[in-house]
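With one protein chain withheld, the remaining protein chains of the complex are depicted in position.
Chains: A, B and C, in written order; residue numbering restarts at 1 for each.
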Amino acid sequence: MKILAFGKIAEIIGQEELQVDNFPNTEILKGYLYQQFPDLQKMKFSIAIDKKLTSGDVSIPMDVEIALLPPFSGG
Amino acid sequence: MKILAFGKIAEIIGQEELQVDNFPNTEILKGYLYQQFPDLQKMKFSIAIDKKLTSGDVSIPMDVEIALLPPFSGG
Amino acid sequence: MEKQRTPKNIFVSGAIAPEKIAQSIANHASKTDIGGHSIFLGQVRADVKEEGTVQAINYTAYEEMALQQAFEIREAIFAKYPLTCMHIYHSLGEVKVGEICLFVFTSSKHRKAAMGACEELVERIKKELPIWGKEIIDNENSAWKINT
Partner (left out) sequence: MEKQRTPKNIFVSGAIAPEKIAQSIANHASKTDIGGHSIFLGQVRADVKEEGTVQAINYTAYEEMALQQAFEIREAIFAKYPLTCMHIYHSLGEVKVGEICLFVFTSSKHRKAAMGACEELVERIKKELPIWGKEIIDNENSAWKINT
């Protein structure tokens, strides 16, 4: 599964793209990320699946593009 | 006394400036104008004294500049 | 120290060129406390009237009174909103359809002040400045513009 990281999250993770095993839902994915990158626990971020924002715990279909999005600050 | 006319009022009066005798107040001035230029009776307009809008009947001091202002349509 | 402001000319002969707008924007690059600019542009419409289609608007004004009124409006808006800059330009004379006749430009640290001030300025300019537009249809026909 491909995970894209943006902004401050890319800095914390140290890269803009991660390859990981499939995760069944966003809660389990978050648990994995928090363990691997403890600094993420201090951050607010959203998860997008195939370019759609998710909220709460949602299941992750196969072959999707996951993105980790810090709070937006365009403009 | 000098009276400035603008927009459609200047067209009705046929000139942009009138020299008239002094009038004590705006009501009497209007009566004179309505008599001289009956088409003005069909129009809404304001009177400014020394570049300040008046409302209702106000007295006209000596040596002021009177202006007849149709509804504004700038912009 | 409060900057003392004095009445400024707002009138431009004929249409307002897009290049003038660009120049006005560029002039603000040195004011690095500005975060947002709000601009309103009035453009002359080819409205269809009974007598035909509008080709241009010819603007006249009671200039001294308009400048005095514009100054009072500027002061009131500066007092109400935390603005860095405010500019008002209005055409006099003929402005053809598709050309710009009004340019209102406000700038502030945060966007909301600039946007609120710009909107209020436009409303007050249309309502309170002694300016008149005569819609030119053809050589024989014209109509005095009515603001709604």
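By definition in this document, a residue touches a chain if its C-beta (ideal position, glycine included) is under 8 Å from a C-beta of that chain, and two chains touch if they have at least 3 such contacts.
Computed from a predicted structure; not experimentally measured.
Colleague: So there's a chain missing from this view; which of the remaining chains does it actually touch?
Modeller: A, C
Colleague: Using the definition of touch stated at the top, determine which of C:Lys31, C:Lys49, C:Lys80 or C:Lys127 touches the missing chain.
Modeller: Candidates C:Lys31, C:Lys49, C:Lys80 or C:Lys127; residue touching the omitted chain: C:Lys31.
Colleague: Against the chain that's been left off, what residues of chain C make contact? List them.
Modeller: Looking at chain C, the ones touching the missing chain are residues 18-19, 21-23, 25-26, 28-46, 97-100, 107, 109-111, 114-115, 118-119, 122, 148.
Colleague: Tell me, which residues in chain A touch the chain that this view leaves out?
Modeller: On the chain A side, contact with the omitted chain comes from 4, 6-8, 48, 51, 67, 69-75.
We take it that only the chains that are shown with their structure count from here on.
Colleague: Please report how many Å separate the Cα centroid of chain A from that of chain B, as a whole number.
Modeller: Their C-alpha centroids are separated by 72 Å.
Colleague: As a quick test, compute the distance in whole Å between the mean CA positions of chain A and chain C.
Modeller: Roughly 48 Å, centre to centre.
Colleague: Report, in whole Å, the distance between the mean C-alpha point of chain B and the mean C-alpha point of chain C.
Modeller: Here the centre of chain C sits 26 Å away from the centre of chain B.
Colleague: Residues of chain A that contact two or more other chains, please.
Modeller: Not one residue of chain A touches more than one other chain, so the list is empty.
Colleague: What parts of chain C, by residue number, touch at least two of the other chains?
Modeller: Within chain C, no residue touches at least two other chains.
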